[in-house]
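Taken from a larger complex, these chains appear in their original positions, while the remainder are omitted.
So that you can tell them apart, the chains are marked A and B in the order they are listed, and the count of residues begins at 1 in each.
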Amino acid sequence: MLPVDLPGTVRDALLAPLVDHHCHGVRRDDLSRAEFELLINEGGSPAPPGTTHFDAPLGMAVRRWCAPLLDLEPHAPPAVYVSRREELGAAEVNRRLLTGAGVVAFLVDTAPANTSATDIDLLTATEMGRHGGAAADELVRIEQIERDVAEDAPLAVDYLDGVGEELTARAARAVGLKTVIASLYGLDFDPARPTRGAVIAAANRRLSDPKPPLTDEILLRHLLWSAIDVARERGLPVQLHTGFGGSGPDLHRTDPGRLGAFARMLQPVGVPLILLHCYPYHRQAAYLAGVHPHVYVDVGLALPHTAAASARVVDELLELAPFHKLLFSSGCHGVAETCYLGALYYRQALGAALGSRLAAGEWSAADAARIAHMIGSGNARRVYRL
Amino acid sequence: MLPVDLPGTVRDALLAPLVDHHCHGVRRDDLSRAEFELLINEGGSPAPPGTTHFDAPLGMAVRRWCAPLLDLEPHAPPAVYVSRREELGAAEVNRRLLTGAGVVAFLVDTAPANTSATDIDLLTATEMGRHGGAAADELVRIEQIERDVAEDAPLAVDYLDGVGEELTARAARAVGLKTVIASLYGLDFDPARPTRGAVIAAANRRLSDPKPPLTDEILLRHLLWSAIDVARERGLPVQLHTGFGGSGPDLHRTDPGRLGAFARMLQPVGVPLILLHCYPYHRQAAYLAGVHPHVYVDVGLALPHTAAASARVVDELLELAPFHKLLFSSGCHGVAETCYLGALYYRQALGAALGSRLAAGEWSAADAARIAHMIGSGNARRVYRL
């Protein structure tokens, strides 16, 4: 898995426990094959007749790397894998895979990955920690809070108060805030804080009956800037989903390179901005992390999904990103396989990157080990004050 | 050419006959050096004084790989290559190169690659098949149909009827429809079907004298949605040129990532949407193929053009794309060299990708062979119902 000739200190640094600074809870119930297939694909539809979502990079990786943790041979057929999964039961499978990831702390966005889903049964942050033999903390998905407030607020003014109060209350128990504005609107939003008048007008539309889904740019910006206020007050970072993952606007509108003006506006505020996933715009994200002292970056979900090809994605991220700005996350959601594979491919990809730099004499082993520790856990401990 | 240590089954799968699901006819006449140079470049202009289009990746590949098929040494100088080509005659050259590609079926867009060219002399689909020792079927370029209709229609209403009738008539003899809306307008078109009123108004402008070229967004959308109606009725897929290739709007407007809303709108219709070429946005295209059950993808023309560097392009496509959504095409046009090199670099690139996954233990040999068959011909047989 790791290059064979890595110095021991570098190997140890790569194998050290990770802080998974962004993941979701996984399903606690046993899954049919159809359910499992939907959860290893980002699209939400079954594969076309005669095909299977297992025939994708992530599906191959599940069969290769997760099968042995379920006592199967590598490359076990999909039917065998799903049936063994059911046989062991979700709790045991989750325990094996989450523990196998070698994570020391999970930071968990407990809202479902897809904001429109409400009824699925996910492990809580505490349970993620317990199953994974790790500490666990919560991330507050701000659009989830907004939805709860919009449900109950009779008037726009209550809505505004409610958003502020709920953000403050929830942030008190969290280590970070997270926004999915990229999925709901796009990253080509006006970076300025909207005026109160505009927000009131938009809130009135939002509170109409039946309620429209939250896609209004004004309200999303209001929510984001409210979150920034709370984050500044409490010294919390704000996570921003960018790039691929889930449905939403056209992909090019989720390019984090569109966040230049917003990042500049945020710089004097001092709130760390953490760009999640980013693929296929991870080079753009790395650039932002390089020029803004408060911008951080990971490629989260891209690792389990690009699987056997993930080494190049990580190496592209390393082209420009400062090493004190890189974080590990598994982007885990739906099934614990994504957590296990996220950690596995992260270690494998970073190991390959370090190995090639050592072989070329570009880096010293001491620096390589130090940087592996920084990316794997040190930077997260600093930014999230763990 | 293929990695030396590939298992026999994988090697056999890579060398098996391919379905080239998108190519153009090649020139039937003998070509001067100046003509040949224009056809191995996408720009349509001669190279600057003192330089040659042979000094580009495709030109180097012609000298390296096509020269031996013309009984020359590898790396033959350009002048020698062109003169030997003339000596053998176009028919013999086409025969050697098309046969050499190892293709079992050509799906041929018989409209010229550049819609504005009318007078060049290309092999028909039947001739492509005969020269290449393969079956051959036709793809209907919808903008070509529109041009024929616009020539003859006296009134807007005739134009509308004509487009519908011609599409239906031509589709009856074809295995797929194809649009070059990306080159004529861009992919940032309004995805909705235009209203009849808007189309009539636009058709009136289109039928004015002298006729403007077809760049009107309304008419292009009308044409596309008319094609989708016909495709649905007949169970045909629709090909969409995206990314580089030919002149047209600024490159970023041809990014298939801009097709998210259109793809979502098309999903319930059930017409397969096949993204062609895609470079340098093939990662975006692979993502769409992953999340939409009806979206397929290739990197066609990018293979002969990136030549010695094509392995990375294919490997990037494999980062996210499901294996049942990938197709082979040579993107062949102008000269048969592009067909031969498209097939050669496809096999070489996929061979390298499979070889590295096997060496890393990521995939089993059985899966690798199965997937090579799917991409090389199986998926095309399924989508085009060959």
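Remarks
The rule we apply is simple: contacts are C-beta pairs under 8 Å (C-beta built on N, C-alpha and C of every residue); 3 or more make two chains touch, one makes a residue touch a chain.
Fair warning: this is a prediction, and the values are worked out from it, not measured in the lab.
Because every chain is the same sequence, the assembly can be counted simply: 2 are drawn, and the full complex in the file has 3 copies.
Keep this in mind: only the chains that are shown with their structure count from here on.
Chain A and chain B have CA centres that are 36 Å apart. Interface residues of chain A facing chain B in the complex, by the touch rule stated above, are 41-48, 50-53, 55-57, 60-61, 64, 74-75, 244, 247-252, 279-280, 305-310, 312-313. Residues 252, 255, 257-261, 264, 267, 283-284, 287-288, 290-294, 312, 315-316, 318-324, 357, 360-364, 366-367, 371, 374, 382 of chain B are the ones that touch chain A when the two sit in their complex.
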